[in-house]
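Apart from one protein chain that is not included, each protein chain of the complex appears where it belongs.
Chain naming follows the written order as A and B, and within any one chain the residues start at number 1.
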Amino acid sequence: MSTAPLPIATARRRRSGLVFVRATGPAGITSAVVIGAAMLVAVLGPTLAPETPYLGQLSYSYVGPTAGHPLGFDGQGRDLLSRLLVGARTSMLGPLGVVLICILVGTLLAVSAAWRRGSYDAFVSSGLDVLFAFPGILLAILAATVFGVGLAAATLALAVAYTPYVARVLRGAALRERSQQYVAALEVQGASAVSICLRHLIPNMLPLIVAQATILFGYAMVDLAAISFLGLGVQPPNPDWGVMISENQSGVVQGYPLSALAAGICIVLVVVAFNILGERLYEQAQAERR
Amino acid sequence: MSAARMARHPGAAPFDGGATTSLLEVEDLVVDLPVEGAMRRVLHEGSLSIGAGEAVGLVGESGSGKSMTARAIDRLLPPGAAVGGSIRFDRKSVMALTGAALRRFRGEVAMIFQDPRAHINPVRRIGDFMTEALRSVQNVPDAEAERRAVGLLESVGIQDGRRRLRQYPHELSGGLLQRVMIATALLTQPRLLLADEPTTAVDVTTQAEVMAILDDLRREFRLAMLFITHNLELAAAVCDRTAVMYAGQIVEVRASSRLHDDPLHPYTAALAAARPDIAVTANRLVAIPGRPLSAFEAPPDACAFAARCPHVRDQCLERRPALIELDGGLTRCVRAEELRGHMGSEEAP
Partner (left out) sequence: MTESILQIEGLRKEFGDLVAVDDIDVTVREGGSIAIVGESGSGKTTVAKMIVGLERPTAGSIHACGRDRSTPARSTAERRRRGREVQIVFQDPYTSLDPRQTVERTIDEVLRLHHGWDVDRRRARVLELAELVGLDARQLRALPRALSGGQRQRVAIARALAAEPRILILDESVAALDVSIQAQVLNLLADIRDETGISYVLISHDLAVVRQLTEETVVMWRGRVVERGPTARVLDNPQDEYTKRLRASVPRPGWKPRRRAHVGVGEETEER
């Protein structure tokens, strides 16, 4: 038996994303701010950068902060701050690509499997289970061998590696929604499967999908940075935080850690922000389901 | 003066069917629960007494507070709940119990729930579940505990007890599992059984069977029972006295035999009238307008049922009525005396 309802709430048009984020508490808000800043930098990087990130003077190699160069120079004598700002682009773009592909394909597979059930579901699930066995970095190395190095191949490889995880989580949620009686009611009304999935199933899964995407971004960023670090992703001289760590390793040993550390800190900050926000959004998504 | 005390005052009419030795005494029980940050009242000054071997029914719709009452008695309220008033079992305060005394109390007061599957560990065998309290709290040796379990399973109509003890919960149907729960509840030889809608989720034929079992066992073990249900007819059929709750308050307590023909509160009459009759096809049912109020929605200075009552007068809106004695029962209706006999009618006298 239920408890009596709360006073009638008139429907707000789909809660704006900001209200949603605000409800995640101070940690969530801070993370959102950090992410927002990172995105801004990713878009405006080249305009913000005081110097060009590509040219440098070797004589300035590992020189510390000076006037006009607040973070100093990297191993090749290039302005560190400028490289960080411009590097944000690929560092954020790659994970974005991974997340977009994963979520799209994952949602498609999850919803279709949950809707059709039976042998189709079994087939898709088994296929995903097989893919599950491959760690992302391994696939990236494979992709590099086959398609050559570069951000595109690495992004694609990671997307393939992550999709089974996303599909599995979303499939559970899709199955739950599928078994709700309002879906059956719509079927009896004669609504098409596609319209039910697009108009009802997926919108009811949206909080979960958003939470998943956010968490995924963080993981993708770390993996892509690692892949670039290994030399299989973004190639030097392109500024990319992962590449920068690799390039400036020698500086750490020589006693000039700032260049490598700065890039590392950027990665950590953004990844942690995505993780925190993602976890908060996930909790909210769970709580929202009554 | 609280209703329970009034009832025991010499000179007052004896309680309908009430035993002289009160096993459980609840006085002015108040329960607040944290809901979205604020404390919400779910029970308003509830008073009830149950004698040894007596069955008392607690009937109400959603939000009436009936389940909360049982949980408060068994110390099963959710964390953050605030409790006021007193609950006395065997003249000892229940709320003050801790540690070993609390565990012993749990052996004396058993509870069975609506959904047995939600209250039993699915990965352990029935036997482990059943004998757990015996073995851990009362230190009964395994073989003896098992023997008693098989004996009780037989009492609830399960013959091949030894085999059942080795089965897992998912191998039993809902009805069967509920019988196991009853048997488990009785293993510690409790003196009071709290049954929270034990038959709501089972078929009506199974319900009849389960109620018959409870009836038999109660007499055999001289067990007192608080039987919670939304079904007025069921409570009246198996309990000596029935209490009716609305919006977190007890609005009537009456001997079951008299509840149907001579109710003391308009809500009770309305509840009985709203139910379709299996023997007669009515043209339309007498439906109470509006919806049942939850405890926190009850106005503090008027009768909670006033908004829906066909007999409402100005005096009903002056203050929250207290429970008063009438003809051996209790009622919260200020007009009860004059309305007796035509509670169910739609026009006032």
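The rule is simple: contacts are C-beta pairs under 8 Å (C-beta built on N, C-alpha and C of every residue); 3 or more make two chains touch, one makes a residue touch a chain.
Keep in mind it's a predicted model, so treat the numbers as computed, not measured.
J.: With the full complex in mind, choose from B:28, B:108, B:128 or B:215 the residue touching the hidden chain.
T.: Missing-chain contact among the listed residues: B:215.
J.: Just to verify: which one of B:95, B:137, B:237 or B:324 makes contact with the chain not shown?
T.: B:237
J.: By the contact criterion defined above, which parts of chain A meet the unshown chain? Give residue numbers in ascending order.
T.: 1-2, 4-11, 14, 180-182, 184-185, 187-192, 199-200, 203-204, 290
J.: Mind listing the chain B residues that contact the chain we can't see here?
T.: Per the touch rule, chain B residues meeting the hidden chain are 61-62, 157-159, 170-176, 179, 203-209, 211-213, 215-216, 230-234, 236-238, 260-261, 270-271, 274-282, 284-289, 291-292.
In the analysis below, only the chains that are shown with their structure count from here on.
J.: Would you mind pulling out the distance in Å between where the CA atoms of chain A average out and where those of chain B do?
T.: Measuring from centre to centre gives 53 Å for this pair.
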